[in-house]
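Just one protein chain is left out here, and the rest sit where they should.
We just call them A, B and C in the order they show up, numbering each chain from 1.
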């Protein structure tokens, strides 16, 4: 599990005066990019080798609204990984410990040009091992 | 079921050259607002009476990527409704009939100030009836 | 001058209960893409030939706020064009005639890989002529 800290921006709120629900999917992505960086996998390097990482699905459950300038922590767990596809789980937590939201996303590796699914096991053994070692059940 | 037609905008794409996955959650919202309008329920009227309609959750499954200027149809179905909470299902379809994505969202009615869940059955009987009559199983 | 009609979406509002100011820059882009389509220039065709159209600058002046579900018209004028760079002016107008915002953007044509400015005069004479013929002073 890795954590990522963030503050709500004004443009992320909506007329309900809370963060618009679509932005949680973006917070998950930010936390995921940061998770990858923390474990030593730079997504830019993967992409510069012609491999992209599209979402297969995305889910968010909204428990307590986030408001402008709230600070929050995203707890990110890699819960599945087989070299071709993987899944993350997220918990958005306020500094006081209250859970604001939870969610999960599924991803695969794919070729940049035609988005054909591929395994990175042979092509990127180092990334494979780094991600594999992070899987929590 | 109601349909809503839309075209992909440039700012909705990402460096993978497809629509960023978070935007599907926004497409669902657009289709939902339009669904409500089509059945004669203006969300502005509901909100001007102090009732807001937050998301309880949101899910999207990405099947075939949408690209810049693609035209697509969102098919929106109200699948549950009890006056206090309700659920929509979505299908994003290309003009050729290919399904690009599916998803669902859950919502409740809540007071604007403190986001306390409420039923609209007594306060807005007309909206209650209109939505009730649209439920598909 | 070409017109483009649009309705404000919920996710475009902010906690001030009006459209967030950054979204006007996106409305200008939508209107611009639509302008190009109306004059018979498909941006997808230009891009598939390795030419992209980055912004050089962008300006918006906010006169009257747009609110959720407001319908508005963007009036788009091409005011400069020399084959290598060009400028658009925009007016966002409510159905009652009130001006909600104005703005302008400057663009150039550039190679996709390194974003090096190029003229389309020789490579795309047809697009050159179509755009040239639209310039208003």
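Here, a contact is a pair of C-beta atoms (placed from the backbone, for glycine too) under 8 Å apart; a residue touches a chain by one contact, two chains touch by 3 or more.
All of these numbers come straight from a predicted model, not from anything done at the bench.
Checked against the full complex, the candidates A:43, A:63, A:79 or A:93 give a single residue touching the omitted chain, namely A:43.
Although one chain is not drawn, the whole complex shows that of B:22, B:76 or B:134 it is B:22 that touches it. Only one of C:60, C:78, C:100 or C:127 touches the absent chain when the whole complex is considered: C:60.
The set of chain B residues touching the chain not shown comprises 10-11, 13-15, 17-18, 20, 22, 68. Residue positions on chain A in contact with the hidden chain: 9-11, 26, 29-30, 33, 37, 42-44, 47, 68-69, in rising order. Looking at chain C, the residues touching the absent chain are 15-16, 18, 21-23, 25-26, 29, 47, 52, 54-62, 65, 112, 115.
Keep this in mind: only the chains that are shown with their structure count from here on.
In a homomeric contact, the two copies may use the same or different surfaces; for chain B and chain C, over half of the interface residue numbers are shared, pointing to the same surface.
Distance between chain centres (mean CA atoms), chain A to chain B: 24 Å. Per-chain CA centroids place chain A at a distance of 33 Å from chain C. Centroids built from CA atoms put chain C at 28 Å from chain B. Looking at chain A, residues 15, 18, 22 sit in touch with two or more other chains.
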